[in-house]
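Every protein chain except one is present and positioned as in the full complex.
And now, subunit A:
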Amino acid sequence: TMAGELEGSKPLSGLLSGLAQEAFHGHQGITEELLRSQLYPDVSLEEFRPFLAKMRGILKSIASADMDFNQLEAFLTAQTKKQGGITCDQAAVISKFWKSHKTKIRESLMNQSRWDSGLRGLSWRVDGKSQSRHSAQIHTPVAIMELEIGKSGQESEFLCLEFDEVKVNEVLKKLSEVEESISTLISQPS
């Protein structure tokens, strides 16, 4: 029966992957019809649609709450008990999926919520700028740093900065201040 088709657990794993690609990782072009024809070819679109919506809803709830494994188990158990919920097999597939994809999905959600530019890369070199004074060469070290920054989905901008010794020390001091703040934050109970 069609209901039996939907209850199978094998294609569910693939379905969750497809849903995650579309909902979290920004993959376009993963349509209902694509998922149905690839994973549940013997199920009609009318039957498939609410099933897909249910699975999408469950995955989004889990991701939104960033559930740990206790919360996940409680949540999925509740889903198996409700009218029109999921089967125990399906719960097991969903649980396995979340455990292996949680980190990647969380990273995507973090990126989605960042609207300012992100630091994509940092490269540097130190030059010895030379100035001649009479017959002697005087080398002054200069740090050249290139920052690659960009907003989600947009091309990178490259920012090139030049630092002398004094400036380098100032910046390194500030970086230490940030590190100190981070340590204070981490050591506080949440």
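By definition in this document, a contact is a pair of C-beta atoms (placed from the backbone, for glycine too) under 8 Å apart; a residue touches a chain by one contact, two chains touch by 3 or more; residues count from 1.
FYI, contacts and distances are computed from a predicted model.
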item	value
Chain not present in the shown complex, as UniProt names it (candidates "COMM domain-containing protein 6", "ER membrane protein complex subunit 6", "Ciliary neurotrophic factor" or "Aldehyde dehydrogenase")	"COMM domain-containing protein 6"
Residue of A:Ile30, A:Ala92 or A:Val171 in touch with the missing chain, whole complex considered	A:Val171
Interface with the undisplayed chain - residues on subunit A	63-66, 109-110, 112-114, 116-119, 122-128, 130, 135-141, 143-144, 146-147, 149, 158-163, 165, 167-168, 170-172, 174-175, 177-179, 181-182, 185, 190
